[in-house]
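With one protein chain held back, the other chains of the complex are shown just where they sit.
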Amino acid sequence: MSAEAERIGGERLAPPITKGHFSVARVLDGWYVACRSSELGEKPRAVTVLGTPLALFRGAGGRPAALLDRCPHRNFPLSRGRVLATGALQCGYHGWQFDGQGACGRVPGLIGEMADAVARRVPAFAAREAQGFVWVWGRADAEPADEPFHIPCIDDSRYVAVQRTFDFECTLHAALENALDVPHTAFLHRGRFRGGDPSEIEAVRRRLPGGGLEVEYLGERRRPGEAKPRLDRPPVEHWDRFFLPSVAQVEYKDGKRSHLVATILHTPVSDLLTRAYFVQCIRLPLPKWLVRSYVARKVDQVLRQDRDALRTQTEGIRRFGGERYASTELDLMGPEILRMLKQSERGLAVDEAAPERRVKFLA
Amino acid sequence: MSAEAERIGGERLAPPITKGHFSVARVLDGWYVACRSSELGEKPRAVTVLGTPLALFRGAGGRPAALLDRCPHRNFPLSRGRVLATGALQCGYHGWQFDGQGACGRVPGLIGEMADAVARRVPAFAAREAQGFVWVWGRADAEPADEPFHIPCIDDSRYVAVQRTFDFECTLHAALENALDVPHTAFLHRGRFRGGDPSEIEAVRRRLPGGGLEVEYLGERRRPGEAKPRLDRPPVEHWDRFFLPSVAQVEYKDGKRSHLVATILHTPVSDLLTRAYFVQCIRLPLPKWLVRSYVARKVDQVLRQDRDALRTQTEGIRRFGGERYASTELDLMGPEILRMLKQSERGLAVDEAAPERRVKFLA
Partner (left out) sequence: MSAEAERIGGERLAPPITKGHFSVARVLDGWYVACRSSELGEKPRAVTVLGTPLALFRGAGGRPAALLDRCPHRNFPLSRGRVLATGALQCGYHGWQFDGQGACGRVPGLIGEMADAVARRVPAFAAREAQGFVWVWGRADAEPADEPFHIPCIDDSRYVAVQRTFDFECTLHAALENALDVPHTAFLHRGRFRGGDPSEIEAVRRRLPGGGLEVEYLGERRRPGEAKPRLDRPPVEHWDRFFLPSVAQVEYKDGKRSHLVATILHTPVSDLLTRAYFVQCIRLPLPKWLVRSYVARKVDQVLRQDRDALRTQTEGIRRFGGERYASTELDLMGPEILRMLKQSERGLAVDEAAPERRVKFLA
């Protein structure tokens, strides 16, 4: 299977517009958030995942279904049609009807048997609904290998959950690297978090079972402003994690009572547009309303800065027709994530036995 | 001759932007409406036909003339110039002058003979004016094989003529198919015309002499709302017709006193933009003002729905980089029209002896 183009329903889809050396990998065998549960009502919804237009709708029993967004008859977008009481999706041009598996059940006007029903099939994508999200599997007409990513703490009432959706004009890889990159925070988000005189800390990078990557930071100081620093307490614990194909996670723990897990579910809409569903779960020895208001404001500020930086980065890369990155040992996550994405795109098992790596730096 | 690119004036023009499997055929040997007579006054007018920019103007004696819209000197658009009292078209940059056949008559400043006048020729397109339209022949520097299409009933005072111009963002083929497709009307235009319980009707498709195709509908019921249905009268007669290269025609006859002929003159501006000059001629046993007001409103509603559907269809196709159509026996006109366009584009005679075809369906 090639990264350049993919066959869906027996046909070679034109690849999205990316040319040159962009860090793009299209991992088809994986779950991606198509939308929030609340965004999918009685009408079909057009979404794009991995450059492929999908018609999302609630079929029989209200269960989400996803079809390639193209009626096989005259290629009218199915998402512009309507959902019938039977749970069928009906095209808005000539009224052809399809079920959640893409089978054409009816062609208005046609008398007799649906002899060549196979030619009228629409490629279908497996869909799931869980924890407030509708997920789709990236490969058409395929059986998913597992279930969607489980978001920790979101269902735990001791936690405040702050949720946001942000569109980043960049590759999935650039968004993932940005979310998990420590060095830029001290600079781009100066004054927001991190700051003051830098001190030496150590990072340990290791693989996680099932296609994950983790960096643990040792010796990190308490982040200013969140709670009063108390010198008699152990240093803050901090992990950054990546889970194939597109989840980033940042976890901070400060003793037994303070805990933060930010899980960012990325959907590669197209090669250069990545939607990020941001779920920040926080538990602090403070009133929930206070935590919520403080965290929400900080999250918005930081995500807006990141969004601007990523758009600017992409504009810069576009002008040159592609990337040319020079990494240092501080880039612990980015290059490794790209390697995992590329392996996964080619259908290779990701090596879980890669050795640990330790790096010291100033932060 | 290739469908991909065409030589005009000895030069290979860059083909329009279409890629992939769009149903595009560029029939050069045919007449196309360039504009309405009333739209061409003293100033030159820029029009595009088959992707080729033309400068249209009224030359000697007010007769329309059409030149390639490019001054041979520095490629300034001739349509940005002006028409002199001599009937010559003068370029707006350096003042070169051309007659209706494209010959350069004068270069300001130049002393002596016009020695290399041939290099200064502009390709010219035959032009005609008739029944309120200015027509151009699609091939440069060629002698037309016939005269422009004659619009029936438009000059008959017993008829009300309702005229409209609509730009459809789609291929010529998609516009023709839409104009002559019966099944979509019951669905897309539900409640506008057709509707209620469907009954079985029969369609007969046959070739017409001189590059035409006709479908006759047998057993069709009277259309509601146009006149009181009277059960003692014979069923409505109904024909849909296509005439090469780009005319669609719909005719309804109800006894001797009611008659409707809608003639749609299509101009392929570019591969994915088609201008439709809609001429609906109606004769009914009702006051003309009533007919006109009723028909005009209905025509606008239907054409607006078709315009939206065709734009949506084209957007859908663009996203996938091309078409992939699955037709049924209900698609009597579309696939056959494409075959005729493709034959005609390659300069082949269109087969007039193709056998009749009969299909039953519900409408």
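Here the chain labels run A and B in written order, and each chain numbers its own residues starting at 1.
Keep in mind that, in the parts below, a residue touches a chain if its C-beta (ideal position, glycine included) is under 8 Å from a C-beta of that chain, and two chains touch if they have at least 3 such contacts.
Just so it is clear, the structure is predicted and the values come from calculations on it, not from any experiment.
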item	value
Residue of A:V83, A:A103, A:A142 or A:A309 touching the missing chain in the full complex	A:A309
Residues in chain B touching the chain absent from view	11, 13-14, 53, 69-70, 72-77, 80, 92-95, 107-111, 116, 119-120
Interface residues of chain A (partner: the chain not displayed)	20, 174, 183-184, 186-188, 198, 200, 309, 312-313, 315-317, 319-330, 360-363
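Definition applied: only the chains that are shown with their structure count from here on.
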item	value
Mean-CA-position distance for chain B and chain A (Å)	48
